[in-house]
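Note that one protein chain is taken out, while the other chains of the complex remain in position.
Labels run A and B following the written order; every chain starts at residue 1.
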Amino acid sequence: MKQLVARAIVLNRTDYGEADRILTLLTPEFGKVNVLAKGVRRVKSKLAGGIELFSVSQVTFIKGRSGLGTLVSSRREVYYGNIVTDIDRTMKGYDYIKRLNFMTEDVPEAGYFELLCITFAALNDLTIATSVIEVWFGMQALRLSGHEPDLHRDSTGEPLKPNMQYAFDIDTMRFLQAENTGTFSANHIKMLRLSTQATTPHVLAKVQGGTQLCAQLITLIQNLQRHSGLIKL
Amino acid sequence: MAQQLHISEGQDTALLRAVAAQLRVPLTIISRQTELLSLQQQSTEATDVIHSQAVAALTLVDTYLLGLQLLEQSHLQLEPVSVSSVLVDVAHTLDGFAKRYNVELDLAIAGKYGPVMAHPQALYSALSALGFSFIEALGAQPQKTKRLLQLAVYKKRDKIITGAYSAVPLSVGDWQKAKQLYGSAKQPLNNLGTSGAGMFVADALGQAMHANVQVSRYARRAGLAMTLLPSKQLQLI
Partner (left out) sequence: MHVLFVEPDINLARAYEQAILLAGHSAVLARTAQEALFEADRILPNVIALELQLPGPNGLAFLHELRSYPDWQNIPVVLHTYAMPQAQAHIKNLLEAQFGVVSWLYKPQTSLAHLQMILESHGMPK
């Protein structure tokens, strides 16, 4: 049977039988793949192995007929070890994995694999604030799933004005003019635009005042994702 | 307007925070090792002193770290808190330390008052820090001074006041001057014979709860106290 090779990130692990595990892998070439890893549970004391969380591995597997393949071998390529040295980042890392797993219930694009890789790399960089990563991840997830908000025109169809304050209308996914009461300014909207265009969160982190802007945008980003069905309620 | 203390400003804060966090390690080791000696019935007068000093130092460090964290939060979560319960816990914490300084602790918690809106950990830490400072101050007073520290809570009009009171002389002027000197003088409360660091950190925690520490009098004793708002929640009888 043909052996397939792919880069992979572990999304989930489930026990199978006495000594085996079923791993759910996210790959750029084959999307989400379930493989049986035989005998991995015989030695429980393996925290670090060929397959582990917050790492990208190169795996070789055989595709199964019923949707469950068999893992032949794996070799770790990159391990984002700094994530597990910080409790907050560890929790965020688990959260992003859960969210990716949820988002990719149907056949995912290669973009989701890259999204998770880049997110891990950013979490691994302790100089980048987690709020910046959250905003970038959220906007990228919305973009990939086709639920991006309108960041150029307001609810009346008018171009967004630089001196206006805005509120956000979740139903139309557009900004509403709210001169005296709006929470969002031109800078917030620019940060959201940048989050959609930037290939990594590192770009956002370089913006002066970016960390604070992102901290103020988190609630909106999370609401947008919930509304778009990207986060489980 | 009450003078605001700023313990979270300055470029040295990050370094101080890291040092304070690290100080917890040896202090915790000292505290546990001396407690173990006590459990093994091998403790001595000296190890008891070491234990109580380690506990006092840990409380001060924790209060400082907690104060920094709470002051960084834009919105502090307040909840209904039973002040008398907190004072009982504080008395328990201060007990060993007080004995070392021959200070008697008295709890004045009788009376009808309900819960207050406060941050439970901040309230406990602030009152403990006040307690430790006053015990040290009492220890430094002339021999004939009565060594009694009263932890009290009482109602005044529609507010609830809680604090630490003793024979240590402390006027409103002393406290205001001390807050001005804080950060620049080694002993801003010179007449107390203690740096009073715990009092300043308690004040910072009080600020976070909108309840600055102020000079107060209770049962003919001077002290420092916080004024808290009663919780509007219905009380269970």
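Just so we're on the same page, contacts are C-beta pairs under 8 Å (C-beta built on N, C-alpha and C of every residue); 3 or more make two chains touch, one makes a residue touch a chain.
Model, not experiment: these values are computed from the prediction.
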Next item on the list: Could you tell me which shown chains are touched by the chain that is not displayed?
Entry: A, B
Note to self: In the whole complex, not just what's shown, which of A:Leu53, A:Met103 or A:Ile118 touches the removed chain?
What the structure shows: A:Leu53
Item checked: Touch with the omitted chain, as defined above, among B:Ala18, B:Leu36 or B:Ala140 -> B:Leu36
Checklist line | Absent-chain contact - pick from B:Gln69, B:Gln176 or B:Ser195 | finding: B:Gln69
Margin query: Touching the absent chain: which residues on subunit A qualify?
Written below: 13, 15, 41, 44-48, 53, 81, 84-88, 90-91, 94
Notebook entry, point to check: What residue numbers in subunit B mark contact with the hidden partner chain?
Noted result: 21, 24-25, 27-29, 31-33, 35-36, 39-40, 58-59, 61-62, 65-66, 69, 121
